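The other protein chains are all here in position, but one chain of the complex has been omitted.
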Amino acid sequence: MSAMPGVVAPGAPVSPGRPAGRRHDFQVLFDRLRSRSFSRGGLVATVVQPLVFFAIFYCTFAGMLDERGIEFGRFVTPTVLVQALMFVAIAGATDLAADRSSGVFSRLLTSPVDMGAMGLAHLAVVALQGLLSSVAVVLAGLLAGFRFDHGVLAALGFVLFAVAFTVALSLATATIALRLRNLEALSAVLHLPYLPLLVLSTGFVEADLFPGWLQPVVRVSPVSGVIDTLRALSTTELTWSAALPGLAWVAGLLALFAWTTTVAFRKVAIR
Amino acid sequence: MTEAILLSDLTKRFGEQTALDRVSLGIPAGTVVGLLGPNGAGKTTLINCLTTLLQPDGGTIRVLGHDPATDPSLVRANIAVTGQFAALDEQISPRENLVFFGRLLGLGRGEAQQRAGEMLERFELAEAAYTPVGYLSGGMRRRLDLAVSLVVPRPVLVLDEPTTGLDPRSRKLLWDMVRAEAARGVAVLLTTQYLEEADQLADRIVVIDKGRVLADGSSDELKLDVGGLMCRLTLTSAADTAAARQALGDLPGVTAEGDKVAVPMARAEDVGAVLGRLAGQGLPIADIEVTKPTLDEVFFTLTEPMAKETTR
Partner (left out) sequence: MTVQSPDTAAPSLPPSSSPAPATLAAASVVIAGRVLRQFVRNRMMIIVTIAFPLLQLFMLLAAFNVLVRDTQGVDYVRRLAPLIVLTTAFSSILTTAIALWSDIRSGVFNRLRAMPLDMRAYVAGRIGGDFVRIMGVAVLVTLVAHTVGFRFSRGPLAALGFFGIVALFGMMCSALSVAVALVAQHPGIIVRYVQMPTLVLTLMSSGYVPLEAFPGWIRPAVSVNPVSLAADALTGLSDRGALAAPVLGTVAWTVGVTVVCTAVATRRFALLVKSG
């Protein structure tokens, strides 16, 4: 810490600056986003909101599922979790858009900030929020009969997979936030797909209960795949055939959207 | 090498439209350069190229010898930028904004805190230090925006219309600050809509329009270039204006408005000839004044032919 430019007395000549390095940049950017996500509003979104939804779905579905011999806690907990993670990804993109419209983004682009650190900090905070939501939903699920049947390793896999899914989704929403300038349009584009994706999956009812023509769509839906993987890692039989589609989806989405986000970021940063 | 900023033949096109057309400009350390031009002249494009937000299509840029195309982060480490619109995190307080951006520029946590406190004092923001930026008034945001740009002193300062929307007090604060920065060797490039501001603040004024540099020099040099001196006459009666114009008819660039007539002159002695002609027609004069043209007049004279060119 020898050439710190900060403690220059007024009137003293200014010495040339140097970038502080990726690790430092990451730390500072991460701190800002983290403190935002641990503010009251941030915690409401990542913890309280999923719990409210859990309670609502419990009230509305538990009775009907019970009549069909399905235990709500075991069946729906992964679904509520996936919904919570979708909200995390949406909120992350909204924050990004807010930074763009407030000009903070441009200021960062004219500051000696490592571009990689900007992306990594965004994803790290999103992953942290995903972790937080996962813990909250799992704890609520345990009260309603959700269990990890396959031991500690599978439980860790469950959480890790949930976090990976959050990151993949956030890359998708970040691409959209970087491409769309109009905030109103962005909000609509972010919020519209989540409900169809969630409802037209095996999250609340089995695929057999959908009309025949829709069943293939429901079966191959990425959300169904992810939910089935989460179920395999917790309450249903842990087999490769159950877990693999979800894993493949998340790996594929991660690769695809990492690429689209990089391209979109380059377009915004270097014109 | 003394030029902190050096632009040569800088060119930027947006589709068919040429926003910057071979702009060359050098700014030595400790100099304030005012960039003047009508709306859409290319000022913001120039600033965006200089601050690594835009990639030029041609020409070179050097900031302390660094090339934004190859060393963007070294350029960014040496420039402080304040854009046309405040660029602040609205959800956090002024203090937190200063600490955040200070740390990003390499300050340690404690240093950034201390520095933030100093800046809040200097920009008269101390009483709002903990209010989220979203709740601040326009003038306060603007001042905070400048404070954030200056939280870590850098050798180059770029200001895009920094005083738009500021009250006179805040404007004076900013001017003093710009002078202080220049005095300690910072190269300052500022765009402005206010000619008075450029006159007051800038060591050198660069006028651009349609992406081209029309003039580059000190305020006095520009005024001399354009018209030398102005003889401003006030007639006792506005009814005489037409007759006065008639009497001065063969002199170039005579303008009249109400009871006022302005005559450009090459030398101060020419005033005798002007007065002689009016006296010859028996036109009484209430007041006479010989001055340099105002910067406004320079600006209009320089940019007008261009405007005509496009209306054709």
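Chains: A and B, in written order; residue numbering restarts at 1 for each.
The rule we apply is simple: a residue touches a chain if its C-beta (ideal position, glycine included) is under 8 Å from a C-beta of that chain, and two chains touch if they have at least 3 such contacts.
Note that the structure is a prediction, hence the values are computed from the model and not measured.
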Residue of A:V205, A:L256 or A:I270 touching the missing chain in the full complex: A:V205
Residues in chain A touching the chain absent from view: 41, 44, 49, 52, 56, 59-65, 67-68, 182, 184-185, 188, 192, 195-196, 199-200, 204-205, 209-211, 214
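One rule holds in what follows: only the chains that are shown with their structure count from here on.
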Chain A and chain B: spacing of chain centres that average the CA atoms, whole Å: 46
Chain B-facing residues of chain A, complex: 1, 4-8, 10-20, 24-25, 28-29, 31-32, 36, 98-99, 102-104, 106-114, 270-271
Interfacial residue positions of chain B with respect to chain A in the complex: 51-55, 64, 73-74, 76-79, 81, 83, 85-92, 100-108, 111-112, 114-115, 148, 152-155, 180, 183-186
